[in-house]
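One protein chain is absent from this view; the other protein chains keep their places.
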C-alpha cells in the first residue's frame, strides 16, 4: 500500500545552527534593520524584496486594510478573548475567520476582473471598449460589480484617490488603474447613480499594477487585518467591551422570550 | 432583568461618509504613504506613531518573527488550505492557533521576567544582584528560564547580537538588555553549560526597552507570523506539500495497523 | 447617524436564575437523561426532537463523519496542539478550518443536487429521466458529480450500503436515495467506469430524506468532526506524533536546500 513519494521542498526558509535563511536571504545580516514589515510581507508573497517604489505602494495597500473600527471581525476577536484571555492567538484567529466573501476577501474580485480583462499589461487593448463590455456583461447578469460602490463612503471613498495618487507618484500609472476608473465611470452611466471606486477596487487595481496575482490579494487583507486585530485585543485588555456586547444581546433576547420587555 | 449598561467605546477608529479615522489620524491623508506596515502595527498597539528610532527597532522585531520555515504552525496552515482552498483566512487562522506557550508565545515570558525585575527602567538597581537572584530563584524551582537556550542555535542564536546591535544603534541601550545579558551569563555559570540568549529573549528585552508591556509581546508574534503564514499559503498554491505530508503519515499508520510494513 | 434598530432574538435558548431553556425545552427536566448527543444536534439544527426513526438515521450519519484516521484536518489539529497544549479548543478549531470544499464540505453538494432536482419529495417525477438529465448536464460541463466516486473505496464505499440499509429499516426509503442510486448507475454507464456512491453522496441523500436543507449538511460534518478531533487531541496528549511529522518535513526541506541529501 505504499505510494510514490514526492519530495518536501520549500523556498520560504530554513535554519542551521548558525544561520536563519528566509527566501534566500540571511535573516540577521540582510533583512533585520534593512527592511520593514511591509517589505517582509512582499518578500514572503513575491519571493523578492520590493523596490523602493513598490515598497511605498505595497505598504500603503496593507496599511489601508489594517483598521476599520468595530467591524464584525474585531467584535468576534474581542468576544473570543473574553472567554480565553490566555490565548491572544485564538482571538486573532477567530477574527480572521470572517474575512471571506463578504468582507476583505472582496479585494480579489476586482483584481480578478481586471487581470482577466488585461492578461498582458503591456498590451492592454482598448480600455474604453473593455470597460463597456465588462459593465454590460455584469449588468446583464444582474451581478454586483466588484470594487464599485460603498454603503457609507459616498460620493467617493476617500482611500481611493489617495491610493491612486501614491501609485502614480511611484510610477504605477498603468492600464489596471485606468481600466478600473473607466469601469466605474461606465457603471455610473449605465446604472444611473453615483458609484465610487471603493477601497477594495483601488487595492485590486494597485495589486494588479504591482504584478500580484488576484489569487493572492485576499492574503494582503488577511495579514493586514491580523495587525489590526492584535490592536483590538490590546485595547480589549484594558478597555473591554465584549462583556457589555454579550450581556446586552443576551438580556434583550431573554427579556423577549420571557415577555418582560415592552417592544417599542 | 435589565442591568446597568456601560458605553461601547473604542479609540481604534471609526468612519463617516467622507472620513476614515484610525487612532485619531486621518487614514488617507496622514497614514497612507507616510508609514509602513510595522509602524502601523506600533500605532495599533501603542496608540501613537513610532519615532524613527522606534520604527527601526520595532520593524526588526516583527521581521524576526515572520518566517522560520516549515514550523508546525506553517504545516497546520498548509494542511488546512488543502481542505478549504477557498478560505485563505481559515488556513492562516489555523496556523495562528498554535502560537501558544510552546512556540512564539514564549516571547512574553522573558519580557515578564525583565519587567517584573525592573518596574522602573530609570531606577533599575544593581543589575548583577538582580541577575543572581533571578537565576537562583529559577534554578531552585527547577524551572526553565525564558529567553535562554535554544535546541538548534548554539553557541549563539544569530538573531540576538543583531537585534541588540540594532537596539543600540537606535539608542535603546537600557537596563533590560543589560539585565538579559547578565541573566544569560549567570545562567551559563550556574548551569555549567552554554546558554545563548535566544530570539525570544532578545525580543522580550527589546520590547521592554520600547516600553511595550509583556502582556502585549505575544501580539507581535501573532501579527508577524500571520504575515509568514500568508507567504506559506502563497507557496502552497503553486508548490503544494500538504497532500504529501498527509499521505505519508496516513500510509505509515495504516501499514503498521495492517502489519504490512516491516519496521526498521 | 442613528439607524433603525432591529430586535435581537433567538430561539436557541436562554437562562433565568432557576431555569435553562433550550429550544423551548427545560434542559434539566426534559432533555438531560432523555436524549443523546446526536438527538441534541438534531434539536439544535431542526428545532425539534427527532422521532426514534429519525434519531437512528441521524445519529448514524453523524457517527459516519466523526473519524477517518490521520486526515489533513486531524494532522492540523495535532500540529496546533503541539504549539499550544493549553488550548485544546484552539487545536480543534484549527482542525475544523479545513472542512471546506475539498473535504467534508462536499456533503452539501450531493444534497443540493438532489434537492434541486426534487423540490417536492411527494411529487418526485420520473427518476430515471431526472438521473439521465443530471448526468448529461454534468458530463457536458465536464464537472465532477458530487457524491459519486472515491479514490480509495472501490468498487463500493462500504458506508453507503449500510447507511441506505439503516435508512430503509427506519422507513426513509424515499425518492432522494432512489435518485442518488440512479444517478450513480447512469454515471457509471456514461463515464464507462465503476463509480460508487461515496459516503458524502449517501449522507446527502439521507439528509434529504430527513428534510435537512442542503445548506445545513456541512454543519453535520463540522460537529461530527469536532468529536473526532477531540479524540485525536486526547491521543496526541499521550502518544504524540506532531513533533515527528514536523521534524521530518523540516529536515527534508533543509537537507535539500543545503544539498546534503542525496535524492533518490
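To keep things simple, chains are lettered A, B and C as they appear, and every chain counts its residues starting from 1.
Here is the rule we use: contacts are C-beta pairs under 8 Å (C-beta built on N, C-alpha and C of every residue); 3 or more make two chains touch, one makes a residue touch a chain.
Remember, it's a predicted structure, so these values are computed and weren't measured experimentally.
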Next on the checklist: With the missing chain put back, one of B:145, B:234 or B:249 would touch it. Which one?
Outcome noted: B:249
Item to check | Hidden partner chain, residues of chain A it touches | outcome: 1, 16, 69-73, 75-77, 79-87, 90-91, 93-95, 97-105, 241-243, 245-246, 249-250, 253-254
Checklist entry - If you put the missing chain back, which residues of chain B would it touch? => result 7-10, 14-16, 21, 84, 86-87, 89-90, 93-94, 97, 248-250, 252-254, 256-258, 263
Item to check | Residue ranges of chain C at the interface with the undisplayed chain | outcome: 1-3, 5-20, 22-23, 27-29, 31-33, 35-41, 43-45, 55-56, 59-60, 62-64, 66-70, 74, 87-90, 92-94, 96-100, 104-105, 152-154, 156, 158-159, 161-163, 165-166, 169, 215-216, 218-220, 222-224, 226-228, 230-235, 237, 239, 241, 244-245, 247-248, 251, 254-255, 258, 260
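Here is the rule we use: only the chains that are shown with their structure count from here on.
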Checklist outcome for this item: Top of the farthest list for chain C, CA-centroid basis, is B
Next on the checklist: Taking the mean of the C-alpha atoms as each chain's centre, how many Å separate chain A from chain C?
Outcome noted: 30
Next on the checklist: From the mean C-alpha coordinate of chain B to that of chain C, what's the distance rounded to whole Å?
Outcome noted: 36
Next on the checklist: Among all residues of chain B, which ones touch two or more of the remaining chains?
Outcome noted: 1, 16, 69-70, 87, 90, 93-94, 97-100, 104-105, 241, 245, 254
